[in-house]
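Here the complex is missing one protein chain, while the rest keep their positions.
Then we have subunit A:
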Amino acid sequence: MSALLSVSDAHVSYGKVEAVRSVSLQVADNEIVTIIGANGAGKSTLLNAIMGVLPLKGATAFAGIDMAPLDIEDRVAAGLSLVPEHRELFGTMNVEDNLQLGAFRIPKATAATSFERVYTLFPRLKERRKQLAGTLSGGEQQMLAMGRALMGAPKLLMLDEPSLGLAPIIVADIFRTIGELRAAGVSVLLVEQNAQAALQIADRAYVMELGEFILSGSAKDIASNQRVAASYLGFQHEGASGI
């Protein structure tokens, strides 16, 4: 299994405060990897640093390319895409324009296929294509943010808290779609506080606490870990293994 994304010994700081310490992670082709952890553990900071929004000390390689000299736009062109926690949509522009801009770095002919793909994944967006992004509901905005990222045909989609503030029925819909992405050949790096949902669809998982990975393994193993079960899943497993 070749690593699509490889991060080793990553450190991210806000001034003198180190928010991420000596973190290493891998995401392979067609793999869903999740990072779970409490609020403030450094999960979002790590994703932003991988995308180039924040400076990262350490080595990052994507599809065999060293990412250190690349800025955000070059990383997008290389096939990396981030759906940030605050979605960062173009609120005063309509759904169609938001999606069209998602395909800014790919050829026009490919963009037409991307539109079809996104509208198939999120039929709701097709219904609302002329509506301003800022007037959509929270769930629809999340769909649009994911749709916009997928328009650029990324190899790896990084999702930061896609379920945050959404109704359970919408969350289920979003997670179902994330599962479908793997079948479509897109790898996913998912940061989630909703550990239960994340572990159900992920292949592998990392557990982050205070800026460090304290645990990693297959999602199944992590889900059955006693400490994870107690801290993040809200229950004690019978016969769950300790760390």
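The rule is short, and it goes like this: a residue touches a chain if its C-beta (ideal position, glycine included) is under 8 Å from a C-beta of that chain, and two chains touch if they have at least 3 such contacts; residues count from 1.
Everything that follows uses one rule, which is that contacts and distances are computed from a predicted model.
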Among "Putative tricarboxylic transport membrane protein", "Ni,Fe-hydrogenase III large subunit", "ABC transporter permease" or "Secreted protein", the UniProt name of the subunit that does not appear here: "ABC transporter permease"
Of A:L46, A:L89 or A:V186, the residue in touch with the unshown chain: A:L89
Touching residue (missing chain; options A:Q26, A:T60 or A:S81): A:S81
Where the unshown chain meets subunit A, residue by residue: 51, 53, 69, 72-73, 76-77, 81-82, 84, 88-93, 97, 100-102, 104-105, 148-149, 151-152
